[in-house]
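Quick notes on the structure that follows.
All protein chains but one are shown in place.
Up next is chain A:
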Amino acid sequence: MNRAPGRRLTAAALTVVALATGTTACSSGGSSSAKGEDSGTFTIWDPYPQFAKDSAWAKLLDDCGSEAGIKVKRTAFDTSDLTNKVLLAAQQDNSPDVLIVDNPVVSTLAEAGVLTTTDDNKLDTSKADPNLLAAGQSGGKTYGTPVGANTLALYYNKEVLKEAGVDVASVKDWKSLTAALAKVKEAGKKGITFSAIGTEEGSFQFLPWFWGAGAELTELDSAQGESALALWSDWLKKGYAPNSVINNTQTTSWQEFAGGEYAFAENGTWQLANAEKAGFDYGVLPIPASGGGNAAAPTGGEFVTLPVQGDTGRYATSQKLVSCLTSTENLYATDTTLSYVAPTTEVQDKQVAADPKLKPWVEAVKAARGRTSDDLGTKYPKISEQLWKAVQSALSGAEAPKDALAAAQDAVK
């Protein structure tokens, strides 16, 4: 007896559901150009949530906006969030006017058709260093201009090395570096820390060694690649590097180094300000290649890009805005606040003149390689994922370096 009204209600509910679904599906098409109407306000998305409204960076954006005669609306995202946010916005035809984005993402967004080329948006990229610009190029087109660059090098703790009796000038190749680590360990200190976590950061940190061995991303299981991975896993086995590197982000790895027990740490330009605060005397050394000389490290840092707009008339103003942001004067200010190396020789010289400590970093940036360069483009993310997995398998002892890399190469194909 009780059942009947209940069932009728359910049926009615289902009808309403069906109707409402139909209506929402129809209405979603109409509300696309929510932002386009306001021609006086330009939107900028950046991955710098650490900069608040009153920061120098936010002020610079406002100033460049008023110079171009427009109002700037800035939104900062966490960098790992930004790719998907941009894809979703593009899907809804709601892209920002100016997008500042991590360099390996540029080729993915270009592949998605989200970004305009420099042919369309008339951005001047002639001053940027070609090795940095390469990360933003694919298929012969350029999709933006670098706003600043960073890369990896070895920080070392002078006090620890002195105690262990290591002369840092003797560290020239992998052999001498490993010997130095052995001495440090004998002296009761800790060797080296880096980040081998199972994300893009892990691949980023492994690449200088991978490239320094002469390996190429197109062939993960080469003998050179194996030697690079064997170097890392031997360090772990011998206790020169802590087991925690497998789970270290670059930040946690830095915290280990900042504790003052470690002789070396592989980390980036952006830690310079923290190094000054660490409370011990530190130095910076380019990452050595296996047989001597400097290894190519991957370039980090962001690109300024102009996403595709429904109203193509907006590009001219956006271009003015970006030209202001990347003018020599403003680049200098921006890269100083970001603790980045500038992408143009002119500004780099200015930076070194102001702070001689930046010299090894400028050299490292000049020798650096883009991860998506060499027309790897959107192939890179897949290769990178397999690479970090292989690194994790080898370091955790699950697989020998050779087998891990062979499996990785298989999975990429």
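As a working rule, contacts are C-beta pairs under 8 Å (C-beta built on N, C-alpha and C of every residue); 3 or more make two chains touch, one makes a residue touch a chain; residues count from 1.
Here, contacts and distances are computed from a predicted model.
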Protein that the absent chain corresponds to, by UniProt name, given "1-acyl-sn-glycerol-3-phosphate acyltransferase", "Glutamyl-tRNA(Gln) amidotransferase subunit A", "ABC transporter permease" or "Imidazolonepropionase": "ABC transporter permease"
Full-complex contact with the absent chain, from A:Ala76, A:Leu306 or A:Leu395: A:Leu395
Residue touching the undisplayed chain, where the options are A:Thr75, A:Gln91 or A:Thr312: A:Gln91
Candidate in contact with the missing chain, chosen from A:Ser222, A:Asn247 or A:Ser327: A:Asn247
Chain A residues touching the omitted chain (full complex): 7-9, 11-24, 80, 83-84, 87, 90-91, 104-105, 108-109, 111-114, 197-200, 242-244, 246-247, 256, 378, 380-382, 384-385, 389-390, 392-393, 395-398, 411
